[in-house]
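The other protein chains are all here in position, but one chain of the complex has been omitted.
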Amino acid sequence: MATVDTPTTSTTARRKVGRLSVTISYAILALVAFVVVFAGVLAPFDPNKQDLNAILLPMSGEHWLGTDDLGRDVFSRMLHGTRVSVLAALLAVALSVVIGLPFGIAAGWLGGVTDLIIMRIVDAVMSFPAIVLAIGITATMGPDIITAMISVGIVMSPAILRLARAQTMAIRSETYIEAATSFGARGLRRMVVPHVIPNIIQPILVQVAVLMGFALIAEASLSFLQLGVQPPTASWGAVLSRSYTFLDQAPMQIFIPGIAIASTVFAFNIIGDEIQRLLDPKRK
Amino acid sequence: MRILRVVGTCLVAAIPTLILATLIVFMLQRLIPGDPAVAIAGEYATPENLERIREELGLNQPLIMQYLTWIGNAFTGDLGTSFQTGESITALVMQRLPLTALLTLMALLVAILVGLPTGVIAAQKVDTAFDRFLTTGATFGIAIPNFWLGMMLIIVFALNLGWFPGPGGVSLQDDPAGALRALVLPALALGLVGGAEICRQVRSAMVESLSTDYVRTHRAKGLSNRSIVWKHALKNSSLPFATIVGLQVSRLIGGAVVVEAVFGLSGIGSLAVEATNQRDYGVIQAVVFVAAVIVLLTNLIVDVSYRLLDPRIR
Partner (left out) sequence: MTEPLLSLENVSVRFPIGRRRHVTAVDGVSLELREGETLGLIGESGSGKSTVARAAMGLAPIAEGTVRWRGKDVSTFNAKERRAFSEAVQMVFQDPHSALDPRRTILQSVREPLDVMGRGNKKDRREVAAKALEDVGLATQMLSRYPHQLSGGQKQRANIARALVTNPKVLVCDESVAALDVALQAEILNLLQDLKAEYDLTILFISHDLSVVSYLADRISVMYLGNIVENATTESLVEQSLHPYSEALLSAQPLVHDSSEGRRIVLKGDIPSPVSPPPGCRFNTRCQFAQEGCREVKPDLVEVLPGHASACLRVDELYADRLGRTVAS
């Protein structure tokens, strides 16, 4: 009957594991944010400076993570790449919120035909594997990181839209909404901004955290396929893509960007779970 | 025949989505910067050449006619011709599709084999240290880019241990056994990440199912824990499970595109990448279209099984 009576010891253990991964995740995100801001100051070398006399160097005191096949300092490229990757992911997530939030609220609030039309379009967008549609859009419009992240933002927007719609429908029948209606509050300025958005935003923040992870992986995927960041700019995906061409000579250089992506995405997911847990009224 | 009626209902319900999806694919063509004819033929094309391309693409016709022609052709199996090679795009796609399909299926198998048992066990031991360990592990699993995991697998199992072939061309048609072997690592790369996703989703579905009165009644009746979890609760979770698997198919197809590039596999993913480099817009469009059709078919199957499994939906 382990499922019914949980021994207190393992509950404590669970909390400890939980707290530890949450703490680590905050630390990772703080570090990433720090690097995004100070990449230029922290990087010991120009990330794009080639030195053909120093190619594929192993890790050393001078080149902490070695150099790539063009003799560029991988550590510096990773620092600058962090900035590019995170900003690219932010752009995609911001776009998905800009699309998803208003249309989701409109669908949930207005219902009826508006809802029907919006949800049909959402179904249609969701009938594409997200990354395939993003590749399709980027490949057609021409490879470029901005284009790539706009595509990613578009394919991610249904996630925000559906959530915003469900949340709006849930609060639409709340008494405080009816009260506001009773004294004539309506429209964007008097109803949506003061009442709807603040009351649906928390679950959306959880989704934003999860989408940040998705967008980082999407950036890496598209840049790996050379549809995203264009040379010589560094990003996590671009560094990974480059190192893959000399896989057998310097396997460590594949390891680093992968770990950077995985741990950042992990941190975003854990923080997302954590916000979710804090918001869940059943768990105190 | 109930099943035929159910399939019919679901098909009809899927039609508006299908039409909108084809509209999206069609509109991709509109995204080509500048004049599509110039983009296809190159800047130095002769005016006659451009005119010929416009004629062939039907670019001179009104948009609605272009769409109707395109969709009519697409559903009779004609996806146009490649402007780079002059080959039939349908033939190109059909030549590459089996490998991607096989890869996706193998990855799906891996994902279910990894995700289902771990998800069920985690749900059974919910809120214990073991559950937390599995969940945290799964969260790390979904954070790993599948194509990077593929590279790691190549380094370990292909380059160092030599158990599996490294990246390189295999042909399903010429060497089925060799191709199957070459697909093991990419299927693992895709399937392990997918398995982590399935684990998390199955866990929450099972936690919900295990907390129902129905399960509590079985427990009170004195049924063994094993029978409750694996027979009754799992059966009760079969609807969310169908959704989870359906969702995973879409994710795996997307992942396959990138993983194929890592392993140098000639599926529709690498077809799309090659087409991008050659600006072969028709091929890109076709790959996106085929991927959507596969996802829509999967959704249809999920939808049908929903209606067949759930006595409440008629």
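By written order: A and B. Residues from 1 in each chain.
Note that a contact is a pair of C-beta atoms (placed from the backbone, for glycine too) under 8 Å apart; a residue touches a chain by one contact, two chains touch by 3 or more.
Predicted, not measured: the structure shown is a model, and the values here were computed from it.
Trainee: Can you pull out the displayed chains that the omitted chain is in contact with?
Mentor: Spelled out, the missing chain touches these shown chains: A.
Trainee: Which of A:120, A:172 or A:190 touches the chain that is not shown?
Mentor: Of these options, the touching residue for the absent chain is A:190.
Trainee: Using the document's definition of touch, tell me which of A:70, A:180, A:205 or A:275 contacts the absent chain.
Mentor: Selected residue, touching the omitted chain: A:180.
Trainee: Hey, which chain A residues sit against the chain that's not shown?
Mentor: Touching the missing chain: residues 174-176, 178-185, 190, 194-195, 198-199.
By definition in this document, only the chains that are shown with their structure count from here on.
Trainee: Using mean CA coordinates as chain centres, what's the gap between chain A and chain B in Å?
Mentor: 21
Trainee: Under the stated contact criterion, what part of chain A meets chain B in this complex?
Mentor: 1-4, 6-7, 10-11, 13-14, 17-18, 21, 120-121, 123-125, 127-133, 135-137, 139-143, 213, 217, 220-221, 224-225, 227, 240, 244, 247-248, 251, 254-255, 257-258, 261-266, 269-270, 273
Trainee: What residues on chain B touch chain A, complex-wise?
Mentor: Residues 16-18, 20-21, 23-25, 28-29, 31-33, 124-133, 136, 139-140, 142-145, 147-148, 151-152, 154-155, 159, 210, 219, 225, 250-251, 253-255, 257-258, 261-262, 272-273, 275-276, 281, 284-285, 287-288, 291-292, 295-296, 299.
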